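Structure incoming, see below.
For this view, one protein chain was removed and the others were kept in their places.
Naming follows writing order (A, B and C), and every chain is counted from residue 1.
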Amino acid sequence: MISIGLLGAGRIGQIHGRNIAASPRARLAAIADPMPEGAKTLSAATGAPVRTPDEILADKDIEAILIGTPTDTHADFIDRAAKAGKAVFCEKPVDLSSARIRKTLERVNKAGIPLMIGFNRRFDPNFAALQKRLADGVAGDVELVTILSRDPGPPPVSYIERSGGLFRDMMIHDFDMARFLLGEDAVEVFALGSALIDPAIGKAGDVDTAAVVLKTASGKICQISNSRRATYGYDQRIEVHGSKGLLSAGNVHETTVQFAGAKGISADPVQNFFLERYAGAYKAEIEAFIDTIVKGRKPKPDGVDGLKAQLMADAATKSRETGKPVKIG
Amino acid sequence: MISIGLLGAGRIGQIHGRNIAASPRARLAAIADPMPEGAKTLSAATGAPVRTPDEILADKDIEAILIGTPTDTHADFIDRAAKAGKAVFCEKPVDLSSARIRKTLERVNKAGIPLMIGFNRRFDPNFAALQKRLADGVAGDVELVTILSRDPGPPPVSYIERSGGLFRDMMIHDFDMARFLLGEDAVEVFALGSALIDPAIGKAGDVDTAAVVLKTASGKICQISNSRRATYGYDQRIEVHGSKGLLSAGNVHETTVQFAGAKGISADPVQNFFLERYAGAYKAEIEAFIDTIVKGRKPKPDGVDGLKAQLMADAATKSRETGKPVKIG
Amino acid sequence: MISIGLLGAGRIGQIHGRNIAASPRARLAAIADPMPEGAKTLSAATGAPVRTPDEILADKDIEAILIGTPTDTHADFIDRAAKAGKAVFCEKPVDLSSARIRKTLERVNKAGIPLMIGFNRRFDPNFAALQKRLADGVAGDVELVTILSRDPGPPPVSYIERSGGLFRDMMIHDFDMARFLLGEDAVEVFALGSALIDPAIGKAGDVDTAAVVLKTASGKICQISNSRRATYGYDQRIEVHGSKGLLSAGNVHETTVQFAGAKGISADPVQNFFLERYAGAYKAEIEAFIDTIVKGRKPKPDGVDGLKAQLMADAATKSRETGKPVKIG
Partner (left out) sequence: MISIGLLGAGRIGQIHGRNIAASPRARLAAIADPMPEGAKTLSAATGAPVRTPDEILADKDIEAILIGTPTDTHADFIDRAAKAGKAVFCEKPVDLSSARIRKTLERVNKAGIPLMIGFNRRFDPNFAALQKRLADGVAGDVELVTILSRDPGPPPVSYIERSGGLFRDMMIHDFDMARFLLGEDAVEVFALGSALIDPAIGKAGDVDTAAVVLKTASGKICQISNSRRATYGYDQRIEVHGSKGLLSAGNVHETTVQFAGAKGISADPVQNFFLERYAGAYKAEIEAFIDTIVKGRKPKPDGVDGLKAQLMADAATKSRETGKPVKIG
């Protein structure tokens, strides 16, 4: 049984804390959050005690920590966990600054601790199955990847202002997915964006509708599109066009119920909420993290994956601002 | 070029007449119909002259006739065509009385003319492709066949009164389809029926909602259900469960357009009108009829197929009336 | 927190035991099973102690028992629980003899305990959603119900010999589903069956392929078909044709991944194992059972539902044996 301490008992921390507690191979050792309410709720549900981050980091019986705190605290907590020799699972992103990420990765490397980044979509049963078949050669060589990723509704403008912008806050998941599927790094990115949904998002300097096209060194091409508002739910689809055929993974519907009436055929909406859509993914990624400790597996996605997705997001942001394609080093 | 004379220029005659005229291998030689309007319309569209049935049957240059007249004239016209040595394509059914059908088939046999019956659904590209794969062994041995067949709306009660009842008028197509898919004759039929859509149909002694279950000598089972009113269009589906898997053929939609909105996903209705749904089937069956003449192929479905479907419809009618299963000889 | 004792720690008991333990409103108080291994496994996973059935039935702190033992012990355990004043959740069927079921229901009634029967499919999120929309009038009046229910593979012949036959062992779920959807009792049943998959099943006096057609007093019709072997997985579909349209609920696929290649489009198989396909249903039915105790809700499906499904299974069995339709009630 691995003892894991949880830093951050907000929306995502609640999920991770419960999944740790429910895993037969792990124990939720302690919960820390400056907001007492979330920590208390999770403590009641799991039996894990509420403690301070300092106590958790100092506890020698705690082998690993899961960081689900606000973004601007991630890198510091990773640094401290590295010093303490604890394995780390950190929610994306490590930091909004790639320079800061690089520093932290150096410390992680020196300390030799496993660091896994929470790109949960790699663990979605549908996307994971697609990637496995791709790796098995089912579709042949990858040529053209299409990622459609749309949220049910935009977050508050106050959130957007501190988010780093759509490419770093939302599309970063798709950049990681692109790398996961292309099996290669992007060397060039071009981005277009518009504020079509809410002018206040435009005033805040951000966009709510965006499209990116990117290319790898060997010439593979990937298209990504994002919208902050899909009336029909949380739209998450991928397609990989390869030399042998097309692999695709579609949305998950609420139920399989359909109604055929005088106005046509209607099916249930797609699952609307990311915590529902990716419930299986969150469970699977915790088990993968436990594997890095129990079985000594290399963490995947790791800190370098986190950095590379961030560099793509930076490049897309710059491309959108300058109107020019941006090379990635 | 085969010269074909058309008897009957009603709704179905218009279709057949145009398909004959459009075929590169046939010529619509003449049209006969006691109602001058339909014959005139078709004559204008195809250039074929309007003549009397007697003239058509007496014309030695006409090698084949297509009978699309009212049911109670079918057997007589077949008899006369047999005497005249002409090939015949006759709309289903040959007659509502199986005794009368038997007599006509004897005359047809004696005359040695090809007689093909208009069970158009065998020629639907979807159902034909399914049956071909079945014959190729894709699904293994047939065990359980499900036929769902529903009309968009009931015909007038005046029509129903002279129709022979739902089993002879509507389900007869499904009985032929059952034989086509089972590759074997039914030995026993049990039928249930209700008048749930329109009480006037019940008063006329008929049903508008019905289900039949039947069995072949080797134990294969088939279920058929009919409704005279499907709000969502002309519902025509089949499924064949075999030892190696399930072959199914579904409905044809108006377009592939879908809309995903706040209320779910909606697709276009299925094609609503049988002349639209089976447009391809009508063309293909005329070509198959021409093949029986040009290539000397055995007509299929032939008069015996017509008789056997009629015997099944008779048995189902009797089963529904007596409440007991009925054996088929 | 409701204390629930579990009798039977076989395949289904393992599921129920874990779901009870995971419910925030219930406690798995004790586990009994003559086979020590299953009980031990479940005890290790949940922390619940292993005890004898006598101890569990005598324990005043245990408010409810869940019966997942072999069929021939169900009625006795219900009787004893009724005497002890405990709420009961019993796996279907209560007994293979309807006379025995009636006796037990009398005792349950006298004791005034809630008795819920494990027809899990009513709680499947897809079927439950369909039934809710039906109840909300989405499809209008029910006219024609189609239930397709097929297992991935047949059980051992040794199991089949003691199962009561396909209609009581397998189709009983569909009979309950028919009542759930028709909102009315069947008054007449006709059944056909064949042993097409394995001759040994036929030698054991049973069938492996079957079709039933039934009717309610108001004339609604239902068709059910079963196969003991669907190569493509656990096939569980329902369709309700009503005056306003068709409600249907389809199979659940392993993933949403599709591959389009030179040979066509292929999708993932449907979920193959009933414990996977109905995982959500098993959870929901335990919560519904807890509701009957915590909120005093009438148990649904209850003992009468269990009896009525059994009577339908008896009637179908008799119909198949005699070759005649059988009246119910």
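One rule holds in what follows: contacts are C-beta pairs under 8 Å (C-beta built on N, C-alpha and C of every residue); 3 or more make two chains touch, one makes a residue touch a chain.
Computed from a predicted model, the values in this text were never measured in an experiment.
Participant: Which residue among A:Gly112, A:Pro156 or A:Gly323 touches the omitted chain?
Facilitator: Answering carefully, the residue with contact to the hidden chain is A:Gly323.
Participant: Among B:Lys40, B:Arg102 or B:Arg133, which one touches the chain that has been omitted from the display?
Facilitator: Considering the complete complex, B:Arg133 is the one touching the chain left out.
Participant: Tell me which of A:Arg150, A:His173 or A:Lys283 is the one touching the absent chain.
Facilitator: Candidates A:Arg150, A:His173 or A:Lys283; residue touching the omitted chain: A:Arg150.
Participant: What does the interface between subunit C and the hidden chain look like in terms of residue numbers?
Facilitator: Residue positions of subunit C that touch the missing chain: 230-233, 235, 253, 260-270.
Participant: Would you write out the residues of subunit B that touch the absent chain, in ascending order?
Facilitator: 24, 45, 125-126, 129-130, 133, 138-139, 244-252, 254-262, 268
Participant: Touching the absent chain: which residues on subunit A qualify?
Facilitator: 141, 143-144, 146, 148, 150, 188, 190, 192-197, 209-215, 219-223, 225, 227, 229-232, 235, 239, 241, 243-246, 323-325
Just so we're on the same page, only the chains that are shown with their structure count from here on.
Participant: Report the chain ID whose CA centroid sits closest to the centroid of the full protein CA set.
Facilitator: C
Participant: Measuring centre to centre, with centres taken as mean CA positions, what chain is farthest from subunit B?
Facilitator: With centres defined by C-alpha atoms, farthest from subunit B sits A.
Participant: Using the average of all C-alpha atoms in each chain as its centre, how far is it in Å between subunit A and subunit B?
Facilitator: 58
Participant: In subunit B, what residues contact two or more other chains?
Facilitator: Touching at least two other chains: 230-232, 235.
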